[in-house]
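Note that one protein chain is taken out, while the other chains of the complex remain in position.
Should a chain be cited, it is by its letter among A and B, assigned in written order, with residues numbered from 1 in that chain.
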Amino acid sequence: MAESRLPHPDLPPPASIIGPWGWMRRNLFSSPLNIALTALAAYLLWVAVPHLLNWTLFNATWSGDTRADCQANSGACWVFIRVHFEQFMYGFYPEAQRWRVNIAVLLLILGAAPLFIRTVPNPVKVKLGLSLLVVYPMVAFVLFKGGLFGLPNVETSRWGGLLLTLVIAGVGMAAALPLGVLLALGRRSKMPAIQTLCVTFIEFWRGVPLITVLFMSSVMLPLFLPEGMNFDKLLRALIGVTLFQAAYMAEVVRGGLQAIPKGQIEAAAALGLGYWKSMALIVLPQALKLVIPGIVNTFIALFKDTSLVLIIGLFDLMNTVHNATTNPDWLGFSTEGYVFAAAVYWLFCFSMSRYSQNLEKRLHTGHKR
Amino acid sequence: MTELSSAPVKPPFWNNPQVRAIIFQAVALLATVAFGLYLFENTQDNLRRLGIASGFGFLSSPAGFDIIQTLIPYSAASSYGQVFWVALLNTLLVSALGIIFATLLGFIIGVARLSKNWLIAKLALAYIETFRNVPLLLQIFFWYFAVLRAAPAPRQSLSLGDTFFLNIRGLYLPAPQFQPGFGWVLATLGVVIVIVVVLTRWARRRQMATGQPFPILSTALALLIGLPLITFWLAGSPLHWQVPELRGFNFQGGLVIIPEMASLLLALSIYTAAFIAEIVRAGIQAVSHGQTEASFSLGLNSGMTLRLIILPQALRVIIPPMTNQYLNLTKNSSLAAAIGYPDLVSSFAGTTLNQTGQAIECIAITMAVYLTISLLISFVMNWYNRRVALVER
Partner (left out) sequence: MNGLKTLATTAVLLLAAASAAHAGVTLDAIKKNGFIKCGVSDGLPGFSYADEKGNYSGIDVDVCRAIAAAVFGDATKVKFTPLTAKERLTALQSGEIDVLSRNTTWTSSRDSAQGMNFTGITYYDGQGFLVNKKLGVKSAKELDGATVCVQAGTTTELNLSDYFRANKMKLTPISYDKSDESAKSLEAGRCDVLTSDQSQLYAQRIKLAKPDDYIVLPEVISKEPLGPVVRHGDDDWFDIVKWTLFVMVNAEEMGINSKNVEEMKKSTNPDVKRMLGVEGDRGKDFGLANDWMAVVIKQVGNYGEIFDRNVGAGSPLKIERGLNALWNQGGLQYTPPVR
């Protein structure tokens, strides 16, 4: 019979290597050591997770207005966060003017959203990105600071909370990247004087702790300036943070520059491009693409470092939370405050790192393994 | 009629790249020097106008305040110069311990991240993503104000066999007290170290020549522990332990790890370990899988493969970014000021600066110290890096 010559249909794989049981055998219990490790990890989770869940969710207090409302439950007192929420977001920004901050944030979201949509053509994205980098800060500054178009003036000393954290981080990122690129180019320059200056600058800022830099910029700077000359405290903190991170950025970008083969520069020269043109059109686009993870890591570090302005008395998210935990009416809720602050910082940093991984994958034009 | 010249027009000198480079550099240098001078002049003027004393004479005047943790003899009668050394040692202590703990923890987590065990790998991932995305200062506050504050009062201390005590004032450990004969033990230890070094060299040479391995690790350990122990016993056990005991307000005697240092150390180690873990993972992944296969085919077991094949290659990738993490940890230890650990920034650039009013001098010294430390660490690491670097033909 014809059928008898056909190969026997494949047998199903043994039950022990497919399905959840097979997966567990392969991934959890492949060897005695792994069995022990799995058991240990499972035990740790078994002990820790119920506690955590009880504290954060099941035994927590969500409604109420005073600390007395939290007495009944053994878990977290999220009322503390709810009562102070506005303060954590805006700091001392006058309540009547907070709509301005909201509008600025809305503008940012509307402006940035197309950048994340794949169907938007690239040239549009570039234009949008550039205008976000150049025009948006001015618009946001006018909105925050006021004093123009009939908006009441709000002193920078009243900016606070997450708003201030985002302002410092945003300005820091926008300024540190170009400065870092220039420094990296300077460090790779063939002119000895420029190279020495850049190396000294970079090594100096990388070698000192940020808090001494901030201390200097916040209370000592006028000593180095002519009598009577001074500028805004926030601006000085911004300059301190920017210079500090620019030095780190420079090292990241240098890594990218070193990875570009010399042939690229020679080819650019052969085409008659000058130094700046060959850098801007040939070398930097390739180099920066290579070091996107490093750049984003520097951004993340910068975002986390904004919390150090606490030490010079600016009321960023961190300081606002810390301050609220010392409020006599709300003593004893440090954990809730820190957990909340940690969650906010974590959300921003984690999304940045995820976005960079995504970008890295999409920009990867080489061979995939 | 215009006459066409056949010779190319000589470009004007300002288009000559060499001339341009010189002019450009001269301008940059001049601008930097001028800016520096400008700041210097302003500072001089300001100091003179305000009548603020300057100079480093203050370093020899008595400090007049006490410090909670001093590794070298110090009292309120000591000088500001002594404050500097105390503070510097405190910074170095917490940085060195932090580097050790962070490296150990980081290696464990990094290897766990690559584990074939799904649960372990995910736990390691969760650890990394949690701790590296939260500001260090927040973590320090968390450990200090939220966790260590939950420790009991001195009278309700948790104790382990009435020898170790944990309370809100710190972790109290017995302190070793060396009796006169202890020098012999140290001397033996020194001799043994020399023997081990010689033995290692001989073993390596023999292996190179004959291919026969020598169990150097176990021999060395036996020597290192055994011989000093014998001397210790012969010298009549010249070591006593001073156990802390509760007297008055606090435990007296013994060693104490103050909570300020404990929380700083915890936060620094846990935070930096998350970065080190990622570096270790990347380093191990950078070694191609073919190396492992080749090693297995040569008959090496998985432990030897890791130790002899993978790690030496991975270390080349790991060391440069690791250096940066060590530097960061050292600089981050300056956040001590936020919780009252007496480090350089807190005791010297803080208290001393304030008691003397010598802001510029104190900050300059502090920055110089950090710069020196960071240059030293990068120097040592560069040297090591060059040693392990791939030697190409």
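The definition used in the following text is that a contact is a pair of C-beta atoms (placed from the backbone, for glycine too) under 8 Å apart; a residue touches a chain by one contact, two chains touch by 3 or more.
Here the structure is a predicted model, which is why all the values come from computation and not from measurement.
Student: Among B:Ala53, B:Leu221 or B:Leu234, which one is in touch with the chain left out?
Tutor: Per the contact definition at the top, the residue touching the missing chain is B:Ala53.
Student: Could you tell which one of A:Asn27, A:Thr61, A:Ser189 or A:Ser218 touches the chain left off the display?
Tutor: Selected residue, touching the omitted chain: A:Ser218.
Student: Among B:Pro12, B:Gly211 or B:Gly248, single out the residue that touches the unshown chain.
Tutor: Considering all chains, including the one not shown, the answer is B:Gly248.
Student: Which chain A residues would touch the chain omitted from the figure, given the whole complex?
Tutor: Residues of chain A in touch with the missing chain: 84, 87, 91-92, 95, 155, 157-158, 160, 215, 218-223, 227-228, 230, 233, 311-313, 323, 326-328, 331-332.
Student: For chain B, which residues lie in contact with the unshown chain of the complex?
Tutor: Residues touching the hidden chain, for chain B, are 46, 49-53, 64-68, 75-77, 145, 149, 153, 168-169, 247-250, 252, 259-260, 337-340, 342, 346-347, 350-351, 353-357, 359.
In this section, only the chains that are shown with their structure count from here on.
Student: Just curious, how far off is chain B from chain A if you go by their C-alpha centres, in Å?
Tutor: Whole-Å distance between the two chain centres: 26.
Student: Considering only the defined contacts, which chain B positions touch chain A in the complex?
Tutor: Its residues touching chain A are 21, 24-26, 28-29, 32, 39, 42-43, 45-47, 49, 115-120, 123, 129-130, 132-139, 141-142, 145-146, 149, 327, 331-332, 334-335, 337-338, 345, 349, 359-360, 363, 366-367, 370-371, 374-375.
Student: Once bound in the complex, which stretches of chain A touch chain B?
Tutor: Chain A reaches chain B through residues 27-28, 30, 34, 37-38, 41-42, 45, 190-194, 197, 203-204, 206-212, 215-216, 219-220, 222-227, 300, 304-308, 310-311, 318, 322, 325, 334-335, 338, 341-342, 345-346, 349-350, 353.
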